[in-house]
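Left out: one protein chain. Kept in place: all the others.
Going in written order, the chains are labelled A, B and C, and every chain counts its residues from 1.
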Amino acid sequence: MTGQAFRNADGGGIDRTKPLTFTFDGKSYQGHCGDTLASALLANGVRLVGRSFKYHRPRGIFGAGVEEPNALVQLRQGARTEPNIPATRIELYDGLVATSQNRWPSLKFDIGAINAVLHKLFPAGFYYKTFMWPAKLWPMYEHFIRHIAGMGKTPTEPDPDDYAHRFAHCDVLVCGGGPAGLATALVAGRSGARVVLCDENDTFGGALRSQPQTIDSRPAMDWVRDTATELGRLENVTVLNRTTATAYYDHNMVVLDERVADHKIAPENHEPRHRLWQVRAQEVVLTTGAIERPLIFAGNDRPGVMLASAAQTYANQFGVRAGERTVVFTNNSSAYAAAVDLQAAGIEIQAIIDARNEPPAGDLTRAKDAGIGVLTGHAVVAALGNHAVNSVTVMALNEDGADVTGEPHDILCDLVAVSGGWSPSVHLFSQSRGKLRYDDDLTAFVPDRSFQRERSAGAANGSFDLSECLSEGFTAGAKAASQAGFEAAAMAAPTCGTEPELRPRALWAVPLPDFLHGKRFLDLQNDVTADDVGLAYREGYRSVEHLKRYTTLGMGTDQGRTSNVNGLALMAGRRCEAIPAVGTTTFRQPFTPIPMGAIAGADSHDHVSPTRLSPLYQWHKDHGAPFTTAGYWMRAQAYPQGGETLEEAYLREAKHVREKVGIVDVSTLGKIDLQGKDAAEFLNRVYINGFAKLAVGKCRYGVMLRDDGIVFDDGTVTRIAEHRFLITTTTLHAGAVMTHLEYLAQVEWPELDVRMISVTDDWTGIALAGPRARAVLECVTEGDVSDVALPFMGFQETHIAGAAARLYRISFSGEQAYEINMAPGHALAVWEALLEAGAADDIIPYGSEAMNILRIEKGHVVGGELNGRTTAADLGFGKMMSSQKPFVGHVLAGREGLNGEGRQQLVGLIPVNGRSRIPRGAQIIADTGAKTPIPRLGEVTSQCMSPNLGHPIGLGILANGRARIGDTLQAHSPLTKQSVAVTVTDPIFIDPAGERLRG
Amino acid sequence: MTRYSIFSLARNALTGHKNWPQAWRSPEPKPEYDVIIIGAGGHGLGTAYYLAKNHGITNIAVLEKGWLGGGNTGRNTTIVRANYERTENELFYEHSLKLWETMSQDLNFNVMFSQRGVINLAHSDAQVDAFQRRGNAMILNGSDAMLLNPAEIKARAPHLDCSADARFPIKGGLLQPRGGTARHDGVAWGYARAADARGVDIIQNCEVTGLDISNGQITGVQTTRGAIKAKKVGIAVAGHTGHLATMAGMRLPIESHVLQAMVSEPVKPCLDTVITSGAVHCYISQSDKGELVMGGDLDFYNSYAQRGNFPRIEDVVSSVITMFPSFSRLRLMRTWGGVMDMSMDGSPIISKTPTKGFYINGGWCYGGFKATPGSAWVFAHTIANDEPHELNGQYRLERFQQGHMIDEHGAGPTPGAH
Amino acid sequence: MLEIKCPWCGPRAQTEFSYAGDATLTRPSLDTATETEWYEHVYLRGNPRGPHDELWHHAAGCRRFVKVRRDVTTHEIIATAGPHEHLGGGGK
Partner (left out) sequence: MADTSPMQSALNGIAQPGDFGADQPAGPGVTITERQGLQILHVAGDIRDAEFPSQVRHAIGLPLPMSAGETRASQGTRVLWLGPDRWLVATEDALPALSDAAAVNDVGQGRLVLRLTGPRVRDILAKGCPLDLHASAFPTGHCAESLIGHIGVTIDCTADETFDLYVNRSYAAFFWEWLTRAAMEYGYRVLPAG
């Protein structure tokens, strides 16, 4: 126990045979297996551990668990470093490294503490009142404010650890593994119900771990161990330690965060660091216990002021004396047990200062038996000291607690153990929409009405007596199990040693006598004082929600666990209203902060959203193609050869296809198989053009509108058989079109006999295009692909390179072209066979970029033009719109605003000088010299260098565009300081008559 | 109104800050007002302020069912920008942005408007095109925009993963340097204080439960604190717009959806700009207090609940740590939800209605915080003159029936899609 | 995460579904309805604060559309049914 001056020789749950070495602020210390960083620091006499948020005041360890507002440290180093971790929540391991935060240059000497000197200028909300002049200096002021604020530091490297998710379903979920939770789980588990029990700590037992009691005359921890062992053996029970129930959502879904490896220096053997559970429970039982509240007095933030239960925990659970000499200051009975335990641990008890005038006789007897003096009707008005407490000033409270009177006297001490009563942990209950009730006897909010299938038991329910906790647990377990359909045997509650009732006296802040100065802190983390509540009240920020936001009360990493109730009670006092009338702020998820990595689980980085690959992906990759995304798909952009840039490659490819022949992977297009007696009628309703008369073995281009008359998607439809069609969609809209069609078929037109399924993955698509396409095709198929047998817009079922294939004579490039669909397993063979067969015709593979150029040259519309604002008429499909039949969207397409003057229509654009590239994303305007705002006539939607025309081209949508053909306008891009004069043309640049594709 | 300044702060420090006056009164409602504004969010309070300041109308009540600023004004991710492509939107939001730039001084309340820039990330060439198109439109309409390359983005956001093999590689970004964030609560409080100083009655805990309409003219409202008369009533109730419209017998092209936001624990400055990504579905900035403030998509179902669900949290957080791999070990501290007024074209409605004297301000979707001063300015104009301002004529209710939608994303009449 | 009882598949997680909008609307006739009827159908919503009838698509399951009555103030699901069936439970 080298150097552990405050460690007792025995007692507690730590393993003294296992020393662990750790460093804090670079200095090396020893602790033991079973310690937390907080207990180990205290054992070594380290009391100053951090600086506060705003005033940079010295701060020590205040609690022993999740309630800790002060002792936040930067844990670990390098890629694994983490800011703001409460020392009370860190299980000690060998080699642990922690550093203090929010101080510079050192913890003992912190420049930021100047703020504490200027504190008078910095009451709550001071920044709203100043830093406004001169306005241009605000960025500088802000820079300063930002650097003072914040706490720990962000890691600078990616997180090396893995995280896992886990879905689970159970009949009964028990959150909290103290006596109440164990009792609940035991009864429910014995009933055969599927039970999940979790507790945030490494071991079960809850408060019993640090507050020794008896059950059936044996130490209560024996019962805890027996119960935990039995639960561990039950197959239907899942027992999770180090697991926090962090969020309670609708429909009884509770998120648990299991810290699988946080107690180790690093995760081992491929284990995840955290495992996030999403548990859907039939019934939930909340046995989350209660948290002690502090009492508020001047200087109550000094290192050495600590919750009584925390001091007791350090003594009992860790064998650590949190000080040498203590004053216990309480307004309720629970601190008497703590005082006795502290004394037993070797801490000198100077006195118990009890705010109550007449504590219950039992308390007094207990103190007297232990030889501890009690000062009733008194309060600690101030704690004195600098980096640590060295004494307190005590005065008498008057009758209503609104003032202190009499002679102040000082008591020397280095520890002040405070207890202001207990707040049930109602966070999860509130998250589940449960309504709270204020209990005057407990001076606390307790669960009242539930809205989900959930119940609370034990201290979480406001029941602090051990036997009551157990019996409530047994009852809750039995009820929950039977609600979930299991027969639960009732269990009789064992007999326990009796604990006195709390009987607190409401005392929200000890009045500050005139002769004393000092701040009375409510929220230790955010430096919110009792006076700030007064200021907020005076300034009109009187709702608790305004109070919170104006002062930042309860907005720290501890979410005000130890401060909110005092704050709202003080506000209630100011408003002369009852506490329930003032109410609480909203409890929100998460219960305690959880790493973002745990929330993301495996779903980050490459797995943040799925990727879809064509069966030809590996081939593309092996042939040097860079990829671009289209929705989830990865598409090969081009195949650069021998040092070509990407652009050189795709320009070459696009030229080559028009001159010779090429193949491109078009597997990403959506494909829907539509069957049924009414399939043709269905298509007739869906597309703007007619499909009833489409012959079997023929394809047709189609356009569909949304209900609002705007173009939704385009593609081809092929009649495979009388009652069977194959629909293609754009890559991006494939899912939406499928859903739209299913909706119409199922919900709106159930009378139609149609069924459909997406077959996108079942058919790989290869387009073969170019003047030599047929020649190549003939080499790989035995079927007749002559122009007569397979004319433009014809279809065949055939074999290609030995694979069963669907062959469509359709063209996106404007060339003689075929789309070949085959089963994906054959795709590579077919692709390679085409390349081999086409070698004589100089075939090449081409990528999505060349495909894009080819379609721009042909004036085909895609994403930039199908932008969700254009109508069929805008895009030149006006004549396709059938007047013979109604179709989706036709009525609203007739609206005034979607027709007539000023609509932006699809046009082609050519630079006047024949050379300049049309700037990407340019706007089309008439006059670059016009006064701002310059009217926008239209926009460039696509542009490229046309290798086949030898000059740049573009597509755009332009107000009254078709009437402007021949005009000269500016394609203007002030963003890139480019402006190019363009001539407006027809959007089809190559082969407007369509001879090439029919040839 | 006591003027706020470093001098008044120093003076009050000497007296222990005991003499600060109330920022606003809590008056009892009068039986009648010239104008009633329903909803004490930024828009409602701002409208009252500009009615008083610009139009000399001061006999105004702002009725609020809860606490002022507790609606979406008090729960948004505070991003202020004017980076729209549709001219109708850009001119309006640019006007709003200009008002932001002088708001603290105008209100004598520091709303901490922080022009740290807003960057939209482009993850594909098609997106770069789209952002260039938008940036160009912004400049033509008199706003500011800059195109950034990946290296320039990395320099502004060093934690951002700009590597070429990222799942969503960063190809570029559109920066609006004048965009940024503001202290959301401060906006509500600043307007409340300034409106109150001009005589406006802000009445909290007063829910409007009915509208009195006779012969097509509004005559007053029913509230949980009794009936109050007025010949002009404007609603600025964000997520509750549909509900209020029902009281006037109207159905609107609006649905209420829940949107969540969340903050990490506070950390020392690590992100000095606002980063948004449409493709990865998230936006993130760091507040002056140090938390990372994050949001993403709607939960995608109708809701008036102010509480969201876990799948969206997962989604936002995984997006954030995908873009910022070193944020993975930071902890999420708090999550919450707000009720969003999603319109059918993604643009707001600031309009007269078929009921005379009844005006609507709603349909703000993801972006009404940045609109606060602009919206309040033109809504006050519309109410005062019974005619729209030139900047909100296009936001009329009839545009949907006429086919004049202002659909920035082209998402069509699906209210959750914008 | 919500749990939605698909009338065909049983209780399933929300993530298997996608939201598909208001189920109280009656689609006007494709051939006879007026522009106003279509406008009202496509754009106007009751947007009630309370029970709301809506459609969800069981996209990652049976791919059927499901009618759901859900209280939008609490997210509680009151009843589910096929798209042409009547919903039991309370609400309007």
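Observations, loosely collected:
To be clear about the criterion, a residue touches a chain if its C-beta (ideal position, glycine included) is under 8 Å from a C-beta of that chain, and two chains touch if they have at least 3 such contacts.
Quantities reported herein were computed from a predicted structural model and do not represent experimental measurements.
Shown chains touched by the missing chain in the whole complex: A, C. Screening A:D25, A:D202 or A:E271 for touch with the missing chain picks out A:E271.
Checked against the full complex, the one of A:A79, A:A506, A:A630 or A:A823 touching the unshown chain is A:A823. Contact with the omitted chain, checked across A:G26, A:P134 or A:P610, is made by A:P610.
Listed for chain C, the residues touching the missing chain in the whole complex are 1, 8-10, 12-13, 15-16, 59-64.
Residues 162, 164-169, 194, 269-272, 278, 280, 601-603, 606-607, 609-615, 617-618, 633, 667, 673, 675-676, 723-724, 753, 755, 757, 759-763, 782, 799, 801-804, 822-830, 833 are the ones on chain A that touch the missing chain.
Please note the rule applied: only the chains that are shown with their structure count from here on.
Between chain A and chain B the centroid-to-centroid distance comes to 22 Å (mean Cα coordinates, whole Å).
Touching two or more other chains at once are residues 1-2, 18, 35, 39, 42, 74-75 of chain C.
Residue positions 249-250, 253, 278, 433, 707-708, 892, 895 of chain A are each in touch with at least two other chains. Here chain A touches chain B in the complex through residues 53, 79-84, 120-121, 123, 126-133, 135, 138-139, 142, 145-147, 149-159, 247, 249-250, 253, 255, 278, 433, 531, 535, 538-543, 545-546, 549-550, 552, 556-557, 559, 586, 588-590, 593-597, 599-601, 603-609, 611, 628-629, 706-710, 863-864, 867-869, 892, 895-899, 919-923, 925, 932-934, 936, 939-940, 972-976, going by the rule given at the top.
Of all residues in chain B, only 240, 242-243, 246, 251-256, 300-305, 307, 309-311, 344, 400-401, 413-416 touch chain C in the complex they form. For chain C in complex with chain B, the touching residues are 1-2, 14-15, 18-19, 21-22, 35-36, 39-40, 42-49, 52, 54, 70, 72-75.
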